[in-house]
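Shown below is the structure under consideration.
One protein chain is absent from this view; the other protein chains keep their places.
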Amino acid sequence: MIEKALKGNRSYWIWTLFLGALVASGLSAYYQQRWLGLTVTGMGREASWGLYTAQFTFLVGVAASAVMVTLLHQKELTKTVIIALFMAASATLMSILFAVADMGKPDRLLNIIFYTNPRSLVFWDLLFLSGYLATTLTAGWAMLGAEKKGVPPPAWVKSLLNLSIPLAVGIFFATAFLYGGLPDLSLWVTGVLALRFIASAFAAGMALLILVTLIVKKTKGLDTGKEAREKLAMVATYAGVANVLLLGVQFFTTFYGNAPLLWFSLIAGVVSVAILLIPASRKSQQWLVAACTALVLSVWVDKSAGLLIGGELFPAPLGSIVTYAPTSTEMFVVAGIWSFGSLLFTALLKVVVAVKAEHRG
Amino acid sequence: MMNEQRREFIKKTALGVFVGLGAASGLVPAFSLEKTALPVWDEKPVPGKIRWGMLIDTRKCKEGCQQCVAACHHEHNVPAFKNRREEIRWIWKNSYKNVFPTADNAGASKEIQSRTFLSLCNHCADSPCTQICPTGATFKRWDGIVEIDYHRCIGCRFCMPACPYGSLSFNWQDPRTAIVDPVTAYPTREQGVVEKCNFCSDRLIKGLQPACVEVCPEQALVFGDLNDPASDIRVLLESNVTMQRKPELGTKPSVFYII
Amino acid sequence: MKSRKLLWLVTFAAISLFAAFYLFSNGEAETPQKPLARVSVVDSTKCIAPKEFMRANHMQVLHGWERSVVRDGDRVHIASNGSRFQKSLGTCLGCHNNRLFCFSCHSYANVKPKCWNCHLSPMETQ
Partner (left out) sequence: MKKVVMPLVMVAILALLPFLGVQYAGLSYLFGVIIPYTATVVLLAGFVFRMVDWLRRPVPFRIPTTCGQEKSLEWIRYDRLESPHRFWEAAARVLFEVFFFRSLFRNTKAELHKDSNLVYGSHKWLWLGGLAFHWSLLIIVLRHSRFFFPMVPGFTDFLEHADGFFDITLPTFYSTDAVVLAAITFLVFRRLNDAKMRLLSLQTDYFPLFLIAAIVVVGVLMRYVVRLNIMPVKDQMLRLVNFSFDAPGEIGALFYVHLFLVSVLAIYFPFSKLMHAGAIFLSPTRNLPNDSREKRHINPWNAAIKFRTYSEYEDDYREKMKKAKLPIEKQ
């Protein structure tokens, strides 16, 4: 089936080559990082986490929320399920890559398996993530294969999907408690952390899924259905409202106030949720696109800046405030990994669209 | 015999110039690695039998004196990166506010608040860094020392924010470039691993006190077994009012301070 | 169908609760203490094992030393003839003090272990 990703029109190839070029530049930046060490990033003694960790957190949320489309179990969503599975798989792969890019000695990555520390949430998080990647990708691919053959999917796909749900829940909990358990990341250690992590993940995940289905509709003429998007928009709205409320609570309890990027996040969140709450604007495609984009951006900025505090302050363990600004190397690596994930997702979507088109025509 | 065969053969291949050097290298004078002796413990240690601890009498600690820091960092090949971002430290001096940020300052005099205090790894009995480490590279030794296995560390740095005392440093780049006067008795670290104070476990096996304790001109530092009621440190702990850093977190540090 | 999913979730929640208890519970027993054994310092000029054995197995010996020293704190190697050695790279290099001792063979066979990333190699000392 993958051969369907090797045929495409001019714009498909331009997009693919563009992503490929970004992947290449990311690789060369990563090579520099491997050679010289993480000193090429903007991270340092006090700000030991940076852009990579932020992307990791954001993508983990997006990935884990995407599979919940299967949980909703509604007729309108059957066409969206495979897309959601592939989005989950791509996002999971990216998050794993970000975790690896952040490591000082990635060549010892397998130590996590060989010298397991079951008390470590990092271990559980990475275990759940890899299991989740395997289940979503396999299940999605098998479902697509069955669709291509015009037969019902094999029975084990159901079990895989059922398995992916507790894995997603596990990812949520492991990640949230991982950050929640750090005694001195004071901003993350609030009672609402775990809840907010889940709420924002759902908001961003569903919004991103809506955007993807709209892009697929526009470029390839595959429509997963307006009803499906409305269902997703409902979930995004609920999650968005919860997220904005929780974010607001945090705003007034901690010193978020002087970080401009977080103000942006809050305002974008409020605006997007407001658009989604009004049925008329939710049903209009332009407003839906605007709201979803704002929602994704809001969560992304919040995940990045919430961790780094607006690129200005980072509460170090000893209370001193340290500046963190990502370097260009870091940004190239980030762009490279995002492009790699997008490339994979594009190829998978291409196959989905080709298979569905085959069945229509 | 084998060597001769090989040497002869290498001559034939004519390319083994560099390799041939190895065979002829008896000419090079011996290099200076210290001869090892048997450690003071010769049986396999029993976990939990001892728990090493340290008591810092900050009243004796002189302002401006950096002897313990210098001795420790020299002994363990700690690189001296100048910029704060990449700084690596095992033991260092810091202000009262930074060392005891959660202590009730109402009782502390101006004099105390203006002093600097030694900070180092607390070798907590309930250490968050060992709990979060996904590979067990940061682990609790049989004698209460929280040690990092530099052969196993994957450089994920989760231990760094996990430690409430900021005791861990990461090797952002190859540390060898910044080691001023390397010693052969203790290895360096490599790029990409986390490092910190090891309570001089390397000296303890030789029957020595930690470098900082030994070098302190005022004898402000006392080191010993917290499980041994007869040890100096226990006696001092029982006869003095001491405090630990951030005790409210429940990490049970093994480093105590007399203010 | 719905109920089965619910069952899944409940099972998972139960497992994760149990795991959380296990993860965050504190399980370190304190054992009674015993005075330290003290041994006199011994130096040896003999190798820990026959040449042939060391040729084939030195990496395994060193790897085993590394693990038992770092992880278990077991510092003493007892050779088959009963003599004792400190488990340390220095024990080897103290006798094999030819600067090219490691490198002549290793570069010949192109075997590049990562020992010298941290341990100062004889080539770097003088």
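Per-chain numbering from 1; labels A, B and C assigned in written order.
Here, a residue touches a chain if its C-beta (ideal position, glycine included) is under 8 Å from a C-beta of that chain, and two chains touch if they have at least 3 such contacts.
The structure displayed is predicted, hence computed values, not measured ones.
*Asks:* Identify the residues of subunit A touching the omitted chain, counting contacts across the whole complex.
*Replies:* Residues of subunit A in touch with the missing chain: 1-3, 105, 107-110, 114, 145, 148-151.
*Asks:* Can you name the residues of subunit C that touch the chain not displayed here?
*Replies:* Interface residues of subunit C facing the absent chain: 52, 55-57, 59-60, 63, 105, 108-114.
Here, only the chains that are shown with their structure count from here on.
*Asks:* Could you please state the distance in Å, as a whole number, between where the Cα atoms of subunit A are centred and where those of subunit C are centred?
*Replies:* 40
*Asks:* Which parts of subunit A, given as residue numbers and ranges, touch two or more other chains?
*Replies:* 119, 121
*Asks:* Could you list the positions in subunit C whose residues touch two or more of the other chains?
*Replies:* 23
*Asks:* Using the touch rule from the top, collect the residues of subunit B that touch subunit A in their complex.
*Replies:* Per the touch definition, subunit B meets subunit A at residues 84-87, 94, 97-99, 101, 128, 131-137, 152-158, 160-166, 169-174, 191-194, 249.
*Asks:* Enumerate the contact residues on subunit C facing subunit B in the complex.
*Replies:* Those residues of subunit C that touch subunit B are 23, 26, 28-34, 36-43, 66, 70-76, 84-86, 88, 90-91, 93-94, 97-100, 103-105, 107-108, 114, 117-120, 122, 124-126.
*Asks:* Which part of subunit B faces subunit C closely enough to touch in the complex?
*Replies:* 6, 16, 18-19, 21-23, 25-26, 28, 30-50, 125-126, 131, 139-143, 147, 149-151, 182, 184-185, 187-190, 201, 205, 207, 225, 227-228
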